[in-house]
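Accompanying notes for the structure given below.
All protein chains of the complex are present and in place, except for one that has been dropped.
Up next is chain A:
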Amino acid sequence: MLWVARMLAGPMLWGALFSAVYGLHGLGCALDWPDRATPFGPLHPGGMILLWLVGLGLHGLLIALNRAGGSDRQNLLVRSGNWIGAVASAVTLLPVIVTSSCG
């Protein structure tokens, strides 16, 4: 059953990342983070972008770890699961770099 866990790791990481970024977005709006500046830019989008990038890095790690392996159905499903999670994280959280925070 370990291969099932490896297959689900990508989508679960997406779930965790989506929840974390969405949660951070709500928290930041409630605490007026968009108005707080840091040396790297406004705190709110900066925090979300950083979290997103860290998440994408973890997705990349998952893909790299599971790149080796046979071409049987289990390995195909594991790799598919990893890519599903990575693409979902990249697309659904892309708005953190293109949209204003709390407007």
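FYI, contacts are C-beta pairs under 8 Å (C-beta built on N, C-alpha and C of every residue); 3 or more make two chains touch, one makes a residue touch a chain; residues count from 1.
We take it that contacts and distances are computed from a predicted model.
**Q** If you had to name the missing chain as UniProt does, which of "cytochrome-c oxidase", "Amino acid ABC transporter membrane protein 1 (PAAT family)", "Spermidine/putrescine import ATP-binding protein PotA" or "Asp23/Gls24 family envelope stress response protein" would it be?
**A** Of the names offered in "cytochrome-c oxidase", "Amino acid ABC transporter membrane protein 1 (PAAT family)", "Spermidine/putrescine import ATP-binding protein PotA" or "Asp23/Gls24 family envelope stress response protein", the absent chain's UniProt record gives "cytochrome-c oxidase".
**Q** Which chain A residues touch the hidden chain?
**A** 1, 3-4, 7-8, 11-12, 14-15, 18, 21-23, 25-27, 29-30, 70, 72-74, 76-77, 80-81, 84-85, 87-88, 91-96, 98-103
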